[in-house]
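One chain of protein is taken out of this complex; the other chains stay put.
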Amino acid sequence: MAIAERTAGTVSIPVVNVRPGWAGWLSTTDHKRIGIMYLVSAFVFFLIGGIEALLMRIQLGVPDNTFLTPDVYNQLFTMHGTTMIFLGLMPLNVGLGNYLVPLMIGARDMAFPRLNALSIWLFIFGGLMLYVSFFVGGAPNVGWFAYAPLTQKQYSPTAGVDYWIIGIGLTGVASIAGALNFIVTILNMRAPGMTLNRMPLFVWMQLVVAFILIFAFPVLTVATIQLLFDRHFGTRFFLPNLGGDVVLWQHLFWFFGHPEVYILILPTMGIISEVLPTFSRKPIFGYAFVAYSGVAIGFLGFLVWAHHMFAVGLGPLANAFFGAASFLVAVPTGVKIFNWLATMWQGSLNLTTAMHYAIGFISMFIIGGISGVTLASPPINVQQTDSYYVVAHMHYVLFGGAIQGIFAGIFYWFPKMTGRMLDERLGKWQFWLMLISFNLTFFPMHLSGNAGMPRRIYTYEADMGWNLWNLISTTGSLLLAVAFLLFLWNVVTSIRRGPIAPADPWDGATLEWAVSSPPPVYNFAVTPRVRSRRPLWDQKYPHLREINSGHGMSGAHNESEKRDGFEHETSPAMEPIHLPSPTYAPLIVSVGIMILGFGIIYLSDFGLIAASAMIVGLLIMAFGILSWVRISHVDSPHHAH
Amino acid sequence: MRILPGTLLRATILIALLVILTACSAGPGDTYDPYGDNARRIYELLIPIWWMALGVFIVVEGLLIYAIWRFRRRPGSTAMPAQVHGNMQVEILWTIAPAIIVLVIAVLTFRTQAENAVMPEDALRIKAIGHQWWFEFQYPGLGAEGKPLVTASDMYIPVGRPVTVVLESQDVIHNFWVPKLAGKTYMIPGKTNFLTFTAEQPGIYRAVCAEFCGEAHALMRFRVIAVDEAEFERWIDQKKTPPAAPVGTLTVNGLTGDAARGQAIFLDARKQCIACHVVEGTNARGLIGPNLTYYGSRQTIAAGVLPYSPENLARWLREAPKLKPGNLMSRVLTPQWIRANLSDQEIADLVAYLDSMKVSVALPPER
Amino acid sequence: MAGHSEEHSAHAHPSDRFYWIVAGVLAVVTALEIGLFIVNEQHLIAKWLEVTLLLILSTIKGAAVVMFFMHLKGDAGIFKFVFLVPLAFATTLLLSFMVLFSDHVGIAG
Partner (left out) sequence: MSESSMTRPPTAAAHHTSLGVDNRKLGVWTFIGSETMFFATLITTYFVFAPVNRARPDFQDPRKFLDIELTTVLASILLASSLTMVLALSASRRGDRRSFTTWLLATVGLGLAFIGGQVYEFNHLYHEGLTLSSSLFGTTFFVLTGFHGAHVAVGVIWLLSVFFKVRAYPDSPENAMDVEIAGLYWHFVDLVWVAIFVLVYLI
């Protein structure tokens, strides 16, 4: 099936100049390698965030515990939330997207491979900077949404908040750059015939998310810049005694923050929309509805931010508006859920591990969605906000939803990425253990929350009636750790000894399964020509092809087009394969930016040293940019090599 | 057949949890056990929504489990299912059905919202001010000579009469939450918020700061003490007259403290207390810490860190930095400072003094 | 309108003369703005009217820059999409925050 082999004789396979070993990774511009770097580094951060959670859970296992001091506990939940959101879940999604989007749309790489490399490095350095704070006077301890004025120097004198600002800033730049890359790639690099209407739903969701990102992230960037100026340069945006407004921070943060949660969930909804059809042996039910409901969720996501602020006292009118808008999100989300159910309906369900996780996603996500709806009712919210009920809600959507969705994706695409199959039996053990321990950990939080347990407390009294719930939660979280260890074991052993993966192990329908596992550097020897939503499927099962695919598209298929789901350009020998050369420039630029960031943090306290650090950073950056410009010129397709 | 045992297991666990839920009695912070009109209306709103949610849950999970069971691929099966791409009618159906449900939820929500937003003119106004990490309460016009009556950590209110709490903050954002009486409301520096509720039963209600406000956020608690109107008036009357000159002794941890001596220590500027605390009728005029007038009638010490008792009070004065890490008193009263400046005897005297200032109220039951 | 889009379509770029004319218009509009500002130091017309006029004038200016200097007019639709959609979001942000911060009632829930 692999096109590369079949047609290799007719094309010029490029001599790819990949540096060996570590150097190859440090200088890579290949979207697949970058995708893997995203996945691995994000997973490492995820495990660290998980360990932070375990420490918190141990502290909370029994009342009046003294395992952790309050300050350490406060650092842990701040870093746990920040890590999981910015360094764990987001980049896991970006990693999958990076690896798969070009493959799924029939492209050779992302639109801007060097920018892509810049994104991964900025992300890694941003994450490292955040963690440096632990060793230089204390990590941020203000919560992941960092409400003013607690973040002001007066109340948070350590540099933790500054590290938070700069760390989030670097990952933010990385995200915006990444989003630009996705938008251009998806809109502009699709293989011939791959209309928007035929794009895999995973790609659709990555596109929606990229747009949400570039609209929402700048708002956070500005807010954090203002906070930085407040802390260091004498401004007073969030200093109430000087006329600043602490509620403004909340509005700005959540104007970003709510769209952010859809940034986290939509890609995994895309994964589900790929996994379910494959293992049901059916096309997705209501393609257009699933795609456009994603757009609708993304859009509505910008109108609901103040549902995190119902207790702020915005007034009944504002609260009613934001509550109603939040309720509305249930409608497009429901549309997705029901279309997924309909996809499974009358299918031939192959209950692989990936399918287990996809089903697990649906069953757990709706619990989180429903608790979201009660939270969205302002009167109910004021009882539940800032309590463990919110913690329960967010973990049902983030873990039960997004993380399980990611696992569905990993079990589904691992063979494609590594050329090895994961152990299915171990995978199912992991699934069940995770599902059970996940519910043990987080379901009781609904109850303790409604029994009055506030969030972000490092200790509680024994007579509040929360003891049992907390003990169950803690037990569950320890079991969760076992489930993760199973997964790590599975990955480590499978990469070495797992069965060799064929190009198309799951009987897939989309283009990534048309190339070998793992795919060649250039992805497609010949750019495929796409005729339907399920190009590979239609090729394998011509009698089932979608006669009227792309619903509403003109039926201009001629006979030869109907024969195949996709074809190759008719003049294969003509197109030279052009791949970007490896380069260290993005790495150098991000090192420069990181040093600049350190300088900014200490500018007001250690003027001279910090300023020289900033200059060094700028110089390194300038050097990196120069070599970047040079390589991009030499590398340009018009330039004779 | 693989998936069935797990599903059963999951269902069993959920059911077990629900059983435990119904079997267990209400704790002191339980929102399902409302004693105030505000909290009760919220609870009454939650119930129908909860049933609707349960309905949605059962439908979705039911369909899911049925589909898994019914359509799972049997071993050896190679059948290709019908390639259905969609169906307009069902799309419309499952767009409209949830829309109707959320519409109902919205209407119910707005009704409760309107009811809970009412602020009657004749409501008793109490100003609540958040501090890192304790609550201050001011009763405007009810103190001596028309000044506000000031107290901390114990908020007395009359039963059956609407109370409007005027919420402010001295430093960072706090969140005022009495789960059994009302939903929470932020206390925001630079902004004034209002929360109205009526306690329907006398009782001592647990309450907390629910918004993360720094190191000792977890230890920022208070009590709402709802007594009937006559008892409330009596409390006010006693509270507004400054405590009489302290007399008597008290034995704490084997040491006999003398109240009068304790007062002298308290008012001695070298011992620092008056820099931060107020006791009405004395020259203790510090505004940084809680007002300690009639401290002997407190329910708890240091915003709920310890239940009130002379022994615990002595402990607080000796070990405040350990008992409540980060608390602002310990910025001055560091362990070294205490060792150097407060002997155990002096602490016993201070306890005797603080404990001697009492008001008499018939306390309602703990809820 | 139709006349111009002809001129901008495909790869027929407008002439330098055209750019000079646009710049001239921009200069005139800017002059009008400043004139209005200076004249109305005497409060000849109501503040709201002044503000409205100024907003209209600068919208014209901005639109001219975007349409002619940035060639959005007549360029591919996707550029309009990626610029105008965030512009709409940005306007919503500004307006909704002005409403939200106009008065605080202070009743939660």
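Things worth noting here:
Note that the chains take the letters A, B and C in the order they are written out, and that residue 1 is the start of every chain.
The definition used in the following text is that a residue touches a chain if its C-beta (ideal position, glycine included) is under 8 Å from a C-beta of that chain, and two chains touch if they have at least 3 such contacts.
Nothing here was measured: the structure is a model prediction, and the numbers come from that model.
Displayed chains that the missing chain touches over the full complex: A, C (touch as defined at the top).
When you scan A:M194, A:V290, A:V521 or A:I595 for touch with the missing chain, the hit is A:M194.
Only one of A:V101, A:I183 or A:V589 touches the chain withheld from this view, namely A:I183.
Although one chain is hidden here, its contacts on chain A can still be listed: residues 12, 111-112, 176, 179-181, 183-184, 187-190, 192, 194, 214-219, 221-223, 225-226, 229, 233-237, 242-245, 248, 252, 574-576, 578, 629, 633, 636-641.
Residues 13, 15-16, 19-20, 22-23, 26-27, 30, 33-34, 37-38, 51, 54-55, 57-58, 61-62, 65-66, 68-70, 76, 78-79, 82-83, 85-87, 89-91, 93-94, 97-98, 101 of chain C touch the missing chain (whole complex, contact as defined above).
By our rule, only the chains that are shown with their structure count from here on.
Once the centre of each chain is set as its mean CA position, chain B and chain C turn out to be 51 Å apart. Shared contact sites, meaning residues of chain C that touch two or more other chains, fall at 104, 106-109.
Counting partners per residue, chain B has 42, 113, 116-117, 183-186, 191, 193-194 as the residues that reach two or more other chains. Residue ranges on chain B touching chain A, taken from their complex, read 2-3, 6, 9-10, 13-14, 17, 20-21, 24-32, 39, 41-42, 45-46, 49-50, 53, 56-57, 60-61, 63-64, 67-68, 71-73, 77, 79-87, 90-91, 94-95, 97-99, 101-102, 105-106, 109-110, 112-114, 116-117, 132, 171-173, 175, 177, 179, 183-186, 188-191, 193-194, 206, 208-219, 325-326. Remark: chain A residues 183, 187, 211, 214-215, 219, 245, 248, 251, 255, 302, 306, 310-319, 378-379, 381-382 touch chain C in the complex. Those residues of chain C whose C-beta lies close enough to touch chain A in the complex are 78, 82, 85-86, 89, 92-93, 97, 100-101, 103-109.
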